[in-house]
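Apart from one protein chain that is not included, each protein chain of the complex appears where it belongs.
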Amino acid sequence: MSPEWLSPTTLDEALELRAELGEDAPTVAGGTFLGVLVNQRLLEPAAFLSLRRVPGLEGISANDHLHLGAMTTHSAVERSPVVRERWPALAQAFSVVASPRVRNQATVGGVLADADYASDPPAMFVALGGRAVARCLAGEREIAVEELITGYYETSLRPDELITEVRVPVGPERAVYRKFRSRSHEDRPCVAVAAAVANGTLRVVVGAVAERPQHFPELCAGSPAEIGRRYAEAIEPISDARGSADYRRRVIAVEVRRALAELRWTG
Amino acid sequence: MVSGAVRYAADVELTGMLHARILRSPYPHARVLRVDTTAVPSGVVVLTPDDVRGLGAYGCQIKDETVLAVDRVRHVGDPVAAVAARTPREAEEALALIEVEYEELPAVFDPVEAAEQDAPLVHEAHRVSENPAAYFGLRPEAGTNVCHRFRIRSGDVDAAFGDADVVVEETYRTAAAQHAAMEPHASLARWDDERLEVWTGTQTPFNVRADLASVFGIPEERIRIVALPMGGAFGAKAFVRLEAIVAALARKAERPVKAVLTRPEEWVTLNRHPAVITVAVAARADGTLLAKRAESWADTGAYADCGPGVAQKIGYTVVGPYRIPNVYVDSHCVYTNLPPNGAFRGYGATQAVWASERLMDVLAERLSMDPLELRLRNVLRDGDAFCTGEIVHDVRFAECLEAAASAIGWSEGRRGKGLCVLLKGMQTPSRAAVAIEVDGGRFVLRCATTEMGQGARRAISLEAARLLGVESEQIAFPNPDTDVVPYDTRTTSSRSTHMMGRALEEAVRDLRESSGTRGFGEIRNDGGLDPDTGQGIASSHWHQGACAAEVRMDEETGKVDVVRVHASVYAGRVVNRPGGELQNEGSMIMGLGTALFEAVDFEAGQVTNANLSDYEVPSIADMPELTHDLIERDGAEVHGLGETALPPVPAAIGNALASLGLHMTELPITAEAVLEAVDRGRKSDVGAVTAG
Partner (left out) sequence: MRLSLRVNGEAHDVQARADEMLLAVLRRELGLLSVRESCGVGVCGACTVLLDGEPVSGCLLFAPLAEGREITTAEGLGGEHPVQRAFAEAHAFQCGYCTPGMVLTVKRILEVNPSPTLDEIKLELAGNLCRCGCYVKIVEAVQRAAANATAIP
């Protein structure tokens, strides 16, 4: 059976379809993550809900907050003058994702909705206090990215919701994103660290080591080495092609410490 | 090339062609109790074990393969059934409708374990093949999983080890690797009357023809193989891969059938032999090598393919390019229930050189000798005897070593630097024949050398042009077609430019002497080794090279950064300089992958990283400062360049780490393993020498 391609032209139409269609009709933003699943026949949906023609979902603007439309590509974020000037670590985190091809296709909303544990942007959003805007027919709500991603490829989005925007509060004093690859330069991260200081408060987030970005606010005090050690003890890392759990623990301590040194955090 | 106009096997279309898909075993070892295809729609052609039960077995060295697994599957991915349908999607859907009942059997996944007496047998009997690739005495050990063992017995190792001032010993391991050519395997077959025609990306058209003749019980003359250019091969496309299945499907369908593998299928089709090699070396205090012992287990997976040949090559390559009067080698080729392993650029040299050259640095450290000096003291020079008894000629090992060492600034300081020198053999015996047809102002080469990116077509055309005294534009070199081209052993072993070059000389001479429109030339290189003593002629000439690497290492994460790497390769005479450079550069980059991150991961016989995201090949961003030499000598023979610069790269990197006190014994050298070695080094009193 040949699947259907649904391409609504208004947000309301898209939300109606999203509410109507069941699990068997995924949302298509850039489609790269979905494409991998479809190519391997891991997913054989009856229909696809494309957001391509819905106006108003693409774009970057900033007042005190940064507003990223859900359909904004990774490339656009990477190159945006306002992001580079006021949220440079976020531009950096988007710039190290995969390859230029993927960055030209993949979107801000898509990378959050996919909740892939090894993706770069989610950890950075959590460190910056980013919030996703989820719309449904009944209205909209803001979900902290930290609360949005709930497990491996799992989010707290309801089946009738679409992410329309991601908001990031006023630029931090300093922020950094580090991506440690244990193998090839093109590897997905073994350990990623996103850290930001805003209003004197430090947020440290470790990505790619567990099902969700790892943030322990109570541990974000002390010297860089102390924080690194405590994060390494607190996290239960996974084992995969990029490193064992033990190895990841070692690297977490080192990379957190190095991120904080880059951040000029003295404790 | 630059417009994308090259046509590979997957691009070939024949009217009425069907698309094939293969159903594969999910178990590493099992009886096949029942294959139920009743749910498959009538428009789809299905090939079942019953369809192929009456067909012949095949295999380039051991006849242990059948078109589909019949009654028993021996590895995850072993083909159990196949379908051909109008579209690839229809074929996939049909595949899902086939039900297979299996009864699992005990399986074995390690070659040392599998070689033991009580291990579960992957094959009960070993039948040596009549295929020309079974050119050496095969020594299967009945009732075991050892399908070949090769020995070298030279001198008296026991006495020499007894007399030595120093003895060092270590066991080295190399993981399986995947060729990962950018173009997946593709083949297309059609029956015309009682004639079989196959268009395929193959390095070995005549071996494939011989094996298909065996399968279908028809004379070779009724089979035609057309060898399309390949998008990379590196050994993956040698011998029968998809050709038998598409031929059987095409016969049942009475229509042409094409099969193109999906990327994940590549990991269950052919990989590189993992190896466990124990080496011991005995030396005098002044660094003179007295004796060497080596025992090797190459894991050939569930089907032997050319594993016996690889085991033989490992057997003498592990001795190294050194004068060693007493040598004792046992090299085994062992079945396990992993996917088959076969030819992979280097053909056993990578695994052997890793063991041999890493141990040389262990010896150097024990003797407090400069690793360069130790090697120069012992390398073979013209007129020396190799452990096989053959006298080596035109060898430049010392020159290669010195060039590599100099390129890396060896004399300015050795910390973080490592060296490696290697010898690699070329297929011996073999033969090559070529015909030249004059067609107006054009000269058409009838040549079986296949093109996989190595530039053989270009190099052979340039040679032909040079010998004929014409412009290269006047040379035509069509895709090899076994109906039309004379016999050539195969396009492997970096032999083609050398062998075809010599055959061309004969063909041009014949053309001139006959002053007709066709010239024919055939040459052979004779030799071979006694499998029980390893004596004879291993190689009519030697591929020779050295590599030097400089590394930095992050002590807190174990991450190794290769700062620069240099290979010096003896080319003899370079026919096509850009082509030669590309071969060195490409080999070195592939060596980098083997050194640092390429490993096929298995769990209970399943490949767990069967994709190019989890299994990584080097990207341009991984490239260190990379330089090389192609060393030439006036009047020298063309020496093949396709593989030489790959095997020494991992050993040079391993030796560079050894200079930092980290003794790695396994490939790939992962950051995690390096960090463990750093930890061990910190804990040890001496602070340096530990095995990792």
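Just a few scattered comments:
As written, the chains take the letters A and B, and residue 1 is the first residue of each chain.
By definition in this document, a contact is a pair of C-beta atoms (placed from the backbone, for glycine too) under 8 Å apart; a residue touches a chain by one contact, two chains touch by 3 or more.
Values in this document were obtained by computation on a predicted structure and should not be read as measured data.
One of A:102, A:118 or A:245 touches the chain omitted from the figure, and that residue is A:102. Within the full complex, the residue among B:39, B:159 or B:182 touching the omitted chain is B:182.
Considering B:120, B:229, B:429 or B:536, the position touching the chain not shown turns out to be B:229 (whole complex). The chain not displayed touches subunit A at residues 2-5, 7, 28, 31-32, 34-36, 38-40, 44-45, 47-48, 50, 52, 75, 98-102, 104-105, 185-186.
Take subunit B: the residues that touch the chain left off the picture are 1-8, 10-11, 179-184, 229-232, 234, 260, 262-263, 452-455, 578-579, 581-582, 585-590, 611-613, 617-621, 623, 626.
Quick note on the criterion: only the chains that are shown with their structure count from here on.
Residues 40-41, 180, 182-188, 241, 243-244, 247, 250-251, 254-255 of subunit A are the ones touching subunit B in the complex.
Subunit B makes touch with subunit A in their complex at residues 92, 264, 556-557, 559, 596-597, 601, 608-609, 613-619, 621-622, 670-672, 675.
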